[in-house]
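Only one protein chain is missing from this complex, and each of the others stays in its spot.
Now for subunit A:
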Amino acid sequence: MWDFLQTYGGRIAEGTAVTGAQFGLATAVALLAALAAGLGRLSDHWPVRAAATTYVEIFRGTSLLVQLYWIFYVLPLFGISLPKFTAGFLSVGLNVGAYGAEIVRGSILSVPRGQWEAAYALSMSPLKRMRRIILPQAFVLMLPPWGNLLIELLKGTALVALIGVADLMFVAKQINGSTFLSAEAFGTALVIYYLLARVLITPAMRRLERSMARRLGRA
C-alpha cells in the first residue's frame, strides 16, 4: 500500500484537486439555481412559477448521468458546446439545485406568518421583506438539509469521470486499468471521498449552523 501511494500519490492528489474544484463550482451553481428556483416557485407571476417548476421537475425527475450526457453530448447538436470540465460541474450543480429549490421553498414557508405580517406592518416592500426579514431566517432553517445535500453533491461529482474530466474517480479508473490494483485504486478513492465529506463538509456546516445560531442570540 505504501508503494502504491508513493507511486500514484501525485496523480491521486491531482485528481482530488479536480474533484475539489468540481465540488466548489457545482456547489455555487446549485446554490444559485436553488435560490432562483425556490423563490420562483413562490412567485405571484405564473410564468415564473411555471419556469421554476419545469426546471425542478426535469432535473429532479431524471438521472444525473443522463443529464450529464445530455449537456455534454446532446447540447452541441443544438450549437451549445461546453468544455467537459464546465459540462461536469454544471450538470451536477443543476441537478442538486433542483433538490435544493425545494429546501429553499420549504424553509421560506416555514418562517412564521407573524414575521411577514410584522414586516408588512412596517410598510416594507415585498423585496425588502424577503431580503431583510424572511431569507435570513429561512437561511438558518435550510442549513441542516443543505449539509446532507452537499455530501450528495460531492459523491455525484464522481460521475463527471464518465465524460472524461480527470477527477479522483477518473484517476482511480486509469490506475486500475493500467495496473489492475483494483483494491488499492478504488479503496483509496473511497477513503478520500469519505474523508472529504467527513472532515470538510460536515464540520464546515456545523460551524455555520453554530455561528448562525449565535447571530440569533440562541447560543
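We take it that contacts are C-beta pairs under 8 Å (C-beta built on N, C-alpha and C of every residue); 3 or more make two chains touch, one makes a residue touch a chain; residues count from 1.
Going forward, contacts and distances are computed from a predicted model.
Participant: If you look up the hidden chain in UniProt, what protein name do you find among "Phosphoribosylformylglycinamidine synthase subunit PurS", "Circularly permuted type 2 ATP-grasp protein", "Amino-acid ABC transporter ATP-binding protein y4tH" or "Autoinducer 2 import system permease protein LsrC"?
Facilitator: "Amino-acid ABC transporter ATP-binding protein y4tH"
Participant: With the missing chain put back, one of A:110, A:125 or A:211 would touch it. Which one?
Facilitator: Considering all chains, including the one not shown, the answer is A:125.
Participant: Write down which of A:53, A:86 or A:137 is the residue touching the left-out chain.
Facilitator: Residue touching the chain left out of view: A:137.
Participant: For review purposes, identify every residue of subunit A that touches the missing chain, sorted by number.
Facilitator: Touch with the absent chain occurs at residues 112, 114-115, 117-126, 128, 132-133, 136-137, 140, 215-218.
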